[in-house]
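Of the protein chains in this complex, all but one are displayed in their positions.
Every chain is named by a letter (A, B and C) in the order it is written, and numbering of its residues begins at 1.
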Amino acid sequence: MATAATTPQDSASSTPDAIVVRFAGDSGDGMQLTGGQFTLSTALAGNDLATFPDFPAEIRAPQGTLFGVSAFQINFGSRQINTAGDAPDVLVAMNPAALKVNLAALKPGGLIIADTGAFTKRNLDKAHYEANPLEDDSLAKYDVLAFDISEKTIEAVKPFGLGNKDALRSKNMWTLGLALWMFGRSRQPIHDWLKAKFKSKPDIADANIAALDAGHAFGETAELSGPMRQMEMPPVQSEPGLYRTITGAEAVSLGLVAGAQLAELPMFFGGYPITPASAILHHLARLKEYGVTTFQAEDEIAAICAAIGASYAGQLGVTSSSGPGIALKTEAIGLGIMTELPLVIVNSQRGGPSTGLPTKTEQSDLYQAVYGRNGDAPMPVIAARSPSDAFEVAIEACRIATEYMTPVMLLTDGYIANAAEPWKVPNPADFTPFPAQFLTEPRGEQLLPYKRNEKGARPWIKPGTPGMMHRIGGIEKHEETGNIDYSPDNHQRMTDLRKAKVENIAVPDQEVALGETSGTLAVVGWGSTYGPIHQAVRRSIAKGCSVSHIHVRHIWPLPKNLGELLKAFDHVLVPEMNTGQFKTVLRDQFLVDAQPLTKTSGQPFQIAELEAAIAKYFDGIEGNEGGEVAVNNQQLPSPLAEND
Amino acid sequence: MATAATTPQDSASSTPDAIVVRFAGDSGDGMQLTGGQFTLSTALAGNDLATFPDFPAEIRAPQGTLFGVSAFQINFGSRQINTAGDAPDVLVAMNPAALKVNLAALKPGGLIIADTGAFTKRNLDKAHYEANPLEDDSLAKYDVLAFDISEKTIEAVKPFGLGNKDALRSKNMWTLGLALWMFGRSRQPIHDWLKAKFKSKPDIADANIAALDAGHAFGETAELSGPMRQMEMPPVQSEPGLYRTITGAEAVSLGLVAGAQLAELPMFFGGYPITPASAILHHLARLKEYGVTTFQAEDEIAAICAAIGASYAGQLGVTSSSGPGIALKTEAIGLGIMTELPLVIVNSQRGGPSTGLPTKTEQSDLYQAVYGRNGDAPMPVIAARSPSDAFEVAIEACRIATEYMTPVMLLTDGYIANAAEPWKVPNPADFTPFPAQFLTEPRGEQLLPYKRNEKGARPWIKPGTPGMMHRIGGIEKHEETGNIDYSPDNHQRMTDLRKAKVENIAVPDQEVALGETSGTLAVVGWGSTYGPIHQAVRRSIAKGCSVSHIHVRHIWPLPKNLGELLKAFDHVLVPEMNTGQFKTVLRDQFLVDAQPLTKTSGQPFQIAELEAAIAKYFDGIEGNEGGEVAVNNQQLPSPLAEND
Amino acid sequence: MNAPVTIETTLKDWETDQEVRWCPGCGDYAILKAVQRTLPQLGADPANTVFISGIGCSSRFPYYIESYGFHTIHGRAPAFATGAKLANPDLDIWLVTGDGDGLSIGGNHLMHVLRRNVNMQIMLFNNEIYGLTKGQASPTSREGTKSPSTPIGSYDHPARPAAFALGSGARFIGRGFDVSKHLPDVLKAAHAHKGAAFIEIFQNCIVYNKDVFDDFAAPKGAEDRQLWLENGKPMLFAKDTNGLALNRETLGLEVVDVVDGDWESAGVIVHDVTNRSVAHMLIEMPFGPFPMALGVLYDDPRPTFEDAVTEERERASAGKEANLAKLLGTGQTWTVSGTAQDPV
Partner (left out) sequence: MNAPVTIETTLKDWETDQEVRWCPGCGDYAILKAVQRTLPQLGADPANTVFISGIGCSSRFPYYIESYGFHTIHGRAPAFATGAKLANPDLDIWLVTGDGDGLSIGGNHLMHVLRRNVNMQIMLFNNEIYGLTKGQASPTSREGTKSPSTPIGSYDHPARPAAFALGSGARFIGRGFDVSKHLPDVLKAAHAHKGAAFIEIFQNCIVYNKDVFDDFAAPKGAEDRQLWLENGKPMLFAKDTNGLALNRETLGLEVVDVVDGDWESAGVIVHDVTNRSVAHMLIEMPFGPFPMALGVLYDDPRPTFEDAVTEERERASAGKEANLAKLLGTGQTWTVSGTAQDPV
């Protein structure tokens, strides 16, 4: 079986070092659970992995419909895995709609496992299939393994006396059992999990266990030809230690808790539900014992204002949302900048504009993060590149906010928020604390609430501190006293000071993630494109291209050495899941000819897409149809090329 | 008397072609009225002019205080005038606070006219003067003309039996009378105006007329030495026609009315009070007979949403605000972009960030206008360069909004909004109409509310139209039907289409406002910096510099030829009243080394500042201390240079 | 009182070709059907009818009604509707919002559309939860509601939509619930009211807040806890065995027994839809012995905003000529004669 994580040329090789599996079914079929448990077993087997859950926008779409399909993709292997995989090797389709929606993604020659029991006339109609695809030739270029999972599940759970409807709820466990068998995995952890989950309903636990075992047994005992065979995937070489899987939303939440602890501050989180940001609110709501207060406000404006109010009162204020909600926070962010209070703003980006595509991923709020405010309102912006990276980035956001007394925007996205990957559990003691300082006495004769320290930060003075009464607000303030001051010189100076404070934030020098520090092409990414860019660059280097991967965490201010670094390359290509926003920042700041490579379909980049784009810069490299260094300034895919 | 509108070298010349006068007093002293009437008389005398009202943030600050000073500056001359003047030649100071606040601006050798009657101990204290400046040597480098205007006014109005307090209300008219005499102006128009204004109180009218006449007579009869003499300012050569003075706020309002008429649409204006944008709401509220509905909403969000609702129902929706209010509209602008409805958003910029400096001017919302939204949300942005220019720009905004079915941002600023200049009254019939088209029948078999025309605009379908029922919203829409469509391909295409629509808006080619189309230095401005840049470039060309002035109206999309044009210059300098926002757009779009020259004091650029910055690019030109082509990347003034 | 023209339609005419995307069993289906059933009875014209909504499960409503529809942004529907109504007062506007959309993020716009009295029907689907974002507590959630954002129970005091509406100045307050057969009557009364008509519709979110209204809305056995108000009729419930009376001591409502239908001697109040004081009490009726007040709680029209705006525009325009050329040349003008130079 070929692996998705290698180039087509590799597909002949017999020992795959990675495999991509996609589970797809109705949203009622429990595909996310199945995927989650398969992920656990994969992790326990020592493989590296990345996942991509893709669920419908509807809460519970009517059964069997195309828009009600829920899918979970996992890429796992015996080498480092950075993406959820371009195209699945294996597609599990629990009903016709799931097959229809997901077939296009399947790799040619890939394996389809389908539940014939769900391919009824009714379901075929709902999926707009004229004929049963399992019964005509339409799937000829794939391996198809179709049998009646529904019936087999009902049989397996018969001893527990469940009605048919309840019995069918265990279909996903049957399927999982089969998948476990295929990859030689232990069932024990899933047994344990089921027992814990259905502690109060042991019958249900047992029924599910029976279904799981039956699926496993089916694989083991059935006389099966060709595609149905066991695959072995040796463990990846990993640093020793304790591991877990983590999603981006979890990592941000834990990172914020860690950040607050490193700052020695209680945390106040003001949120308002919005997809995909809500997960952070949900996680933090369960961590009250860590000095966390979560406040579900009446709207996003109140959420950020309450967070600023809490920061004012001496806690670490945090707020979080997605595009439309971040837009609403704009005015209050300005006040945070003017009053110079610490604040972390997390933006879990989704497809836009407007309500857009709430459940799809995109990186299109970078303009808003860097530039989107009235007035000259500089604010640091940092971005997480993967679920596990989000932990460190969240700590970094807390550090900058408290050390520099400033709002900080942390960018993540729908993909990072929901995707899971293995994470070597860090030891909090390994992080350097950055305890917040409160001013409790005037530094000189007079109390000067806006007199800055060497970092340009003003002092943080908590109400409640005797003798330190003062007043702050959103009107331009005097350079030292903080009193209202409209005078031209003062405004000029304060604008300069605010700008300088942010520009001088200590940001680590930019490193090259892969490849040399100079050469023909730098592929510069930020955020969740890390995985596909990394793999595409790795493959291109293997083909002999002089290409490097540079991945920027500090979007604003940028690392001081980044300009020089980029100038050491003949070309700079900036793949983004937007129409070219970060490239604007790079061109403005460094006057380098950064070329955008954009994709705005709500789906992550595929490795192959990036590889092809890189190839255009290299003579004689497969993929460079032109045979010469070509300039990339394209939208991928660009179906409108003819229409423009 | 020297003129402010010429360089210091010119100051020796004996026939000034422009003079700058600043009236300053307590906010209760009626300085804005005085200035307004002096402006009228100046206009009637045929001079070109520009004004700059500068009033306190407070409604009615306590009398005599420094923060309660209100000033009105006018620059007028017998040649083209583009700015309100760098430094006044004449300062009228109605009290000590007015003198204190405004003295620094006065040109060395300038004339001070002061009311000794107001230089009481109490008022001197309030202005924090230890000694009476009229009585010590501190004003030695100026010509001072001090006499008891208060007393003379009381005397003049005695026949009308007013109490002292009421009598003193006419001080400003006495002063205006003197000013009219100084420049040989007719009193009749002011008499007429006073009679009209106080129609129901003829006594008050008569008292004010008496004060005015007395001030005038004082100039005429008093034996006065040196500075007190009559000046003649010949009329400027102007195109024949009907003229009036107009402020930017008036011009925007009238331009919107004209734009709606050219589009053959009723106008719906949704606003919420905020300084300095409110003036537009106030003007339009009085123009109901032009098919204008004004709606003072509960907040800025409701204001824009109501405007979008009105556009949806078939009117031309308009909304207006300043920075903090525009920030609040961000989310709704996204909906306007997604639903592709016409909408004009006027931003009268003020100093920021946050509440900032409500009554001061700045250009710091350009980032927000061009980039400040979630998602890829392209929107046209245009900027007015002067009060009168705002009329045409408002029409242009209406044209783009209706022809391309899109929100349009019109940028003006506090300076343009309040400043007045002469305006040759245009004939509405000279503008090409752009009647809005409503779709009343499906174009083909099926109703396709998102099927675009050759401009990329979707059809506008009014609710109420039989048989055309359809549904729109902020979720990504299908390319043709407009139904909800989350599919990757569709989102990709729609993102492309929205981008292409805005990028392909027909924008006139960029012209060069002054100078050659290539050369050493292009000074590129936008918005209200037009005046000072124009004069500075004019003077520099006169000194022999190869410098041109390019002033950009269409900020987004940019004129197609602009990139080539800029590349024809060795250097590009971008003066802005912000920390360098437009330069980001230019560098990004054209990869030209556009250098920022910034000023964020809440005050317009001075001509001399710009002249000095230009000089740095030219060998052997006075002002180029370095004697070589220097790069400008500076904040003006930069008092923090040592601190950085 | 909106539709100037009365036309004939059937329920089918109000159905769109869009797949309905609510969870199977959601109360929204029943409300959709009730509205689609009511519109033909009102003689409503699809071409003149506009459904405007915010964001939420409930706010998907416009997609399923064959009329004009605008699915706007979260909480702001009243503002869009106000603009549309002012632009074209002939439109018959229905606003659809949820307890989150209308009372959390959108409370301010709701207050102002009620205060201004813009003529439209405002249906607030109160399921006491945020459905679309997967079940967080909403401002109307009862204390103790466990949800992803309130894992050990919410502790906000819940808002009461009808009390909020009345405090905001509403002149029509109606109440019903998703599967009630009386819902169309409430909708009709709301439509007949000229002005902003506020209708609270209790709606079962079977996924995140299942059966939370069962104490009065359960399909069986809860009828006795429903007080269906009718103008001019005594406030009786529980098959007329109970009624509401004013307690002269506490100056508040109390539940009294009614024997043999003699409500008068029991002091049962006769419902007067224009009595604002009583409306306050009906709305604030706590649970305990009290029933849920349903139907038309309050209905006392006053001039509408769009009429006032139209009148004002007419008044302001009266006798004035809309001559733009003249307008431009108004104010402080002067003329430069043509001798000096040629036009530039």
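Please note the rule applied: contacts are C-beta pairs under 8 Å (C-beta built on N, C-alpha and C of every residue); 3 or more make two chains touch, one makes a residue touch a chain.
The structure presented is a predicted model; accordingly, all values stated were derived computationally and were not measured.
S.K.: What are the shown chains that the omitted chain is in contact with?
M.R.: Displayed chains contacted by the hidden chain, ordered by label: A, B, C.
S.K.: Which one touches the absent chain: A:133, A:248 or A:474?
M.R.: Within the whole complex, the residue contacting the unshown chain is A:474.
S.K.: Just to verify: which one of A:163, A:444 or A:464 makes contact with the chain not shown?
M.R.: Once the missing chain is taken into account, the touching residue is A:464.
S.K.: Touching the absent chain in the whole complex: find that residue among C:6, C:250 or C:337.
M.R.: Once the missing chain is taken into account, the touching residue is C:250.
S.K.: Return the single residue from C:33, C:115, C:142 or C:182 that touches the missing chain.
M.R.: Touches the omitted chain: C:115.
S.K.: In the whole complex, not just what's shown, which of C:152, C:259 or C:325 touches the removed chain?
M.R.: Once the missing chain is taken into account, the touching residue is C:152.
S.K.: Over the whole complex, note the residues of chain C touching the chain we left out.
M.R.: 104-108, 111-112, 115-117, 139, 151-153, 155-160, 163-169, 246, 250-253, 269, 275-278, 280-281, 284, 302, 305, 308-309, 311-312, 315-316
S.K.: Considering the whole complex, not just the chains shown, which residues of chain A touch the missing one?
M.R.: Touch set of chain A with respect to the missing chain: 40, 43-44, 46, 237-246, 254, 257-258, 261, 266, 268, 270, 286-291, 293, 295, 297-299, 301-303, 305-315, 317, 331-332, 334-335, 339, 425-429, 462-475, 483-484.
S.K.: I need the residue numbers on chain B that touch the omitted chain, in ascending order.
M.R.: Counting over the whole complex, chain B touches the hidden chain at residues 58-63, 65, 67, 271-275, 278, 281-282, 285-286, 294, 296, 298-300, 324, 354-355.
Criterion: only the chains that are shown with their structure count from here on.
S.K.: So how far apart, in whole Å, are chain A and chain C when each is placed at the average of its C-alpha atoms?
M.R.: One centre to the other, that is 40 Å.
S.K.: If you average the Cα atoms of chain A and of chain B to get two centres, how far apart are those centres in Å?
M.R.: Chain A and chain B have C-alpha centres separated by 45 Å.
S.K.: Quick one: which residues in chain A touch 2 or more of the other chains?
M.R.: Correct list: 67, 324, 354-355.
S.K.: Among the residues of chain C, pick out those that touch two or more other chains and give their numbers.
M.R.: In chain C, 55, 73 touch at least two other chains.
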